[in-house]
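Please read through the structure below; I'll follow up with questions.
Of the protein chains in this complex, one is absent; all others appear in place.
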Amino acid sequence: MHSLAFNQIIGYVIICFGILFDFFGVLGLLRLPDVYNRLQAATKCVTFGSAGILIGVFIYSGFTPTGFKAILCTVFILLTSPVSAHAIAKAAHNSGIEMAEETIVDHYLEDMNNEPTEDK
Amino acid sequence: MKTFKWFIGLIIIVTLFILNFFVFFQEIDFSYKLINVLLFCSLFILMRVVKGPSVADRIVAIDILGILIIGICALLSIALERSYYIDIGIAWGLQSFIGAMALAKFLEGRSLDA
Partner (left out) sequence: MKLENKSRIAVFVLSCIVWFLITLNFSLASIVAGIILSAVTAIFAGEILIITERKFHLGRVFYTIGYIIKLFWEMLKANFHVAYIVVHPKLPVKPGIVRVKTKLTRDSALTMLANSITLTPGTLTVDINKDEKILYVHWIYVKSQDIKVSTEEIGSRFEKILEVVFE
């Protein structure tokens, strides 16, 4: 392996952290019991992991076109991924997908049953 | 039974880790091995797409796959030293966001402009 500069070593370390968290998120997608828990684990870990990889790429390559595009892409990810997560969660709850057996409380369903639902 | 399955999974993951980092392809660059890890992650996501009991599970998996692809594109851009791979990543991320929103509205049974 060719020798690396100091910022490149730090970039590789941050990239490795990002890949580790990506892996944990995917493991959560496989192991957790129902769709809401999967959504939590997967959204948090994979968003943070991919943002970590992009920041690592920025530190690795410095102030070059690759670095600027990586920063722009990080902002896009951090803004869009929570929005799509709660769109999917609300849609799954409204279309009647059941929660897991371990669930102990659901105030959202109680409030939706109390109020008359308006027609869309 | 649960502990047994956990142990089997741990053995499989450790075996894949050792094979990837210490046995095969010792002469290639380090970043390609990191890309291998992400490719195995996307294989796990495709397992969830095939197996998922409900429609929402599949939508979640597709959304997560889109975010993971951005990481793969960023790693490719430093492995091959070309900056246009990150452009592919940005475009893929925006498309994946719009696709996830459309699928969520479809699942809820609403029309696309409301």
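The letters A and B name the chains in turn, as written, and every chain counts its residues from 1.
By definition in this document, a contact is a pair of C-beta atoms (placed from the backbone, for glycine too) under 8 Å apart; a residue touches a chain by one contact, two chains touch by 3 or more.
What you see is a predicted model, and the numbers here were worked out from it, not measured in a lab.
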| item | value |
| --- | --- |
| Where the missing chain touches chain A, by residue | 21, 24-25, 27-28, 31-34, 36-37, 39-41, 43-45, 47-48, 65, 68-69, 71-72, 78-79, 82-83, 85-86, 89-90, 93, 99-100, 102-109, 111 |
| Missing-partner contacts on chain B, residue numbers | 2-3, 6, 87, 90 |
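In this text, only the chains that are shown with their structure count from here on.
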| item | value |
| --- | --- |
| For chain A paired with chain B, centre-to-centre distance based on mean C-alpha positions, whole Å | 11 |
| Residues of chain A that touch chain B when the two form their complex | 1, 12, 15-16, 18-19, 22-23, 25-27, 29-30, 35, 38-39, 42-43, 46-47, 49-50, 53-54, 57, 60-61, 64-66, 69-70, 72-73, 76-77, 80-81, 83-85, 87-88, 90-92, 94-95, 97, 120 |
| Of all residues in chain B, those that touch chain A in their complex | 29-30, 34, 37-38, 41, 44-45, 47-48, 54-57, 59-61, 63-64, 67-68, 70-71, 74-75, 77-78, 83, 86-87, 89-90, 93-94, 97, 100-101, 103-105, 107-110, 114 |
